[in-house]
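This part shows subunit A:
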Amino acid sequence: MSKLIYLVPLFPLLGFLINGLGRKYLSKSLVSIIGSGTILASFIVSLMIFFEVKAPGFAPQVVTLFDFIDVAKLKISFAFQVDQLSALFLLIITGVGFLIHLYSSAYMHEETPPHFARYFAYLNLFVFSMLLLVLGANFVIMFMGWEGVGLCSYLLIGYWFKNDDYNKAAKKAFVMNRIGDLGFLLGIFWMISQFGSTDFSVVFAGADGTPVKILTGITLLLFVGAMGKSAQIPLYTWLPDAMAGPTPVSALIHAATMVTAGIYMIARSNIMYTLSPVTQAVVAITGLATALFAASIALKQNDIKKVLAYSTVSQLGYMFLGLGVGAYTGAVFHVMTHAFFKALLFLGAGSVIHAMHHEQDIRNMGGLKKHLPITHITFLLGCLAIAGIPPLSGFFSKDEILTAAFLKSPVFWVLGVLGALMTAFYMFRLYAMTFLGKFRGTHDQEHHLHESPAAMTIPLVVLALLSVFGGFIGVPEVLMKNGHQLENYLAPVFAQSTAKMHEEHHLSHVMEYMMMFGVAAIILVIIIIAWNKFSRYQKTTAEATGLGRVLENKWYVDEIYDTVISRPLLGFSSFLSKFDKIFIDGIVNGVGRLVQYSSRQLRWIQSGQVGSYILIMVTATILLFIIQFFWKS
Partner candidate 1 sequence: MGPASMIVLIIAAVVFSLIAIFASKFVLKATRNKQKGEPYECGVPTQGKTWVRFNVGYYLFALIFLIFDVELIFLYPWAVAVKQVGWIALVEIIIFFFILFIGLLYAHKKGALKWT
Partner candidate 2 sequence: MNVIILSAILGVIMMYTGVMSKNKSTARYVATAGILALIGANWLEFAGVNFFNIDTRGMLEFTSFGLVFNLIILVCTLVYFLLSGKDLEEVGANAADYFALIFFILTGIAIVSAFKTMLMLFIGIEIISIPLYILAGSDKKNLRSNEAALKYFLMGSFSTGLMLMGIALLYGATGTFYTDGMYLGLGNITVMKMAGLVLLMISLGFKVSAVPFHFWTPDVYDGSPTVFTSFMATIVKAAFFIAFLLLFENAFGRMHSEWQFAMALITAATLIIGNITAVFQQSVKRMLAYSSIAQAGFMLLAIFALNNIGKQGLILYTAAYSLPTIGIFAVLMRMKDYTYEGFNGFAKHQPLLAALLAVFLFSLAGIPLTGGFFAKYYMLVAAMKNGAMFWLVIIGVCCAAISVYYYFRIIQAMYFREGADPGIQVSEGFKTVLVLTAVLVIILGVHPDWLLHLLDN
């Protein structure tokens, strides 16, 4: 079966070609059938591969399709790596990807046929690139996919290109990604000079025994790539801006593809990271900082997609924290659960936006509960999952990361929990303001409120089920003997690292229970606070007068909450988002200005005067002579 691995990326590529070339001639329904069908086909093949890989006694395989280059000492094969990790990612990408495609066919129905086909073509290309990234058996193929997803995100974010802001966002995404790619590429080159190859098998086998300093250098450079692609501090700002694209695209970027690339890369090269503790620490701290930073910003956002975007950044931070503390399985687990509930939340948000006629400000929503029942239920489940309420999927994966973090350092754990609390708060602020309370939009909007078509709700339901039950493949040992099937499944991939890592000192069961359910309990409290506060949210400031006595009492609680928790948090949050605007953008702009300035100076030299040109030539000649004759020797 794994011989057929090439089919997995081939289908989306075919879909891209057919839709791309035939966009003028194909009808919309045909386009969506081709677009979604190819992904479904990939999914089925992936599923078969998954079962083959899952069977005991499976040995990782490298399927070489052909050699790009096989001359002299340089050999680069177009080869695919089939093992537990890639099979799992295949499932996530194609599975979630298929649901998003399906959803898109309804969501984008307003577009004209050529645009519709173009959209699907890009979407297929996106999935193709991501599959390439995940399947590659060496870093060059991985880099191809890596560049590919960057490119596709550029195309898709700029999809609605009439708006200049979208253009800027697209460019920002591309530039940020390029900065990351630079690091990645440099890491690859260093790797070549060190190991003479980029094949996973060669590099990982050679990693043990390589000086730690070199490994640290390489891994740090690779991590720079991961920071760009997976939106970590300081290269994260493109992701929230990238919300400019259509909502299903955001879902695809955030849940199934693109941002998980960095996680995948580190999980893939786990042995190198395990061997360089400095990088691990950097990864963990960067991840944690991002998790807190993004979560705090999300507290105050009013754009439904922006909240979700920052929440993605924050969740990615958790994954990096997991990677940094050596909980590779936990990170991958969180990738998976996050894919489910984040896709669900985005698609749900899309459904809301669809119903609201492209209104994204949650201050103008509210009370959508009764108009969009399916969306509402699924969205609520998604929120519960991301907040980490047992026994939903987010609970298990987040818990695994936090436990590992605690083992490394309790400080990590405390900060991690703080982030989790904020997550719960902003998610339920979002939920409450959107679905609860009274409708605050225009009458026109209210009149048109309707539940989305089946093509949109079915993916929601499926994803909701996955979000609810997806966590059960990774139940911690404490709760169930041999409950962590995922860990057993992935064990071969991380075997080398596990062997290298110091003997784990296990927590006592009581401690573990306390941490698990104590945190869950606090989260629940936070949820209730948020629920109460924001379900009564009113647009105007005059709202307080019309409230009853009981409510007033509650207000009292809220006031305390407001002054003690909420205000500082929100203030901090707005400070951070300002910092983001001024500082990060300032750096980006500053670099741009520097380049512009030097360019102007260079243009001045380019005066068009032959005499000056030759004068410079002669001066350079003199300099070269001095270097060669007098300076060097």
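Note that in this section a contact is a pair of C-beta atoms (placed from the backbone, for glycine too) under 8 Å apart; a residue touches a chain by one contact, two chains touch by 3 or more; residues count from 1.
Selection criteria: all candidates are chains of the complex that A comes from, given by their letters.
The shown structure was predicted, so the numbers you read here are calculated from the model rather than taken from an experiment.
J.: For subunit A, which of 1 or 2 is the touching one in this complex?
T.: 2
J.: Can you tell me which positions in subunit A touch candidate 2 when the two form their complex?
T.: 66-74, 78, 140, 143-144, 147-148, 151, 154-155, 158, 161-162, 166-167, 170-171, 174-175, 178-179, 181-182, 185-186, 189-190, 192-193, 595-596, 598-600, 602-603, 605-606, 608, 610, 612-614, 616-617, 619-621, 624-625, 627-629, 632
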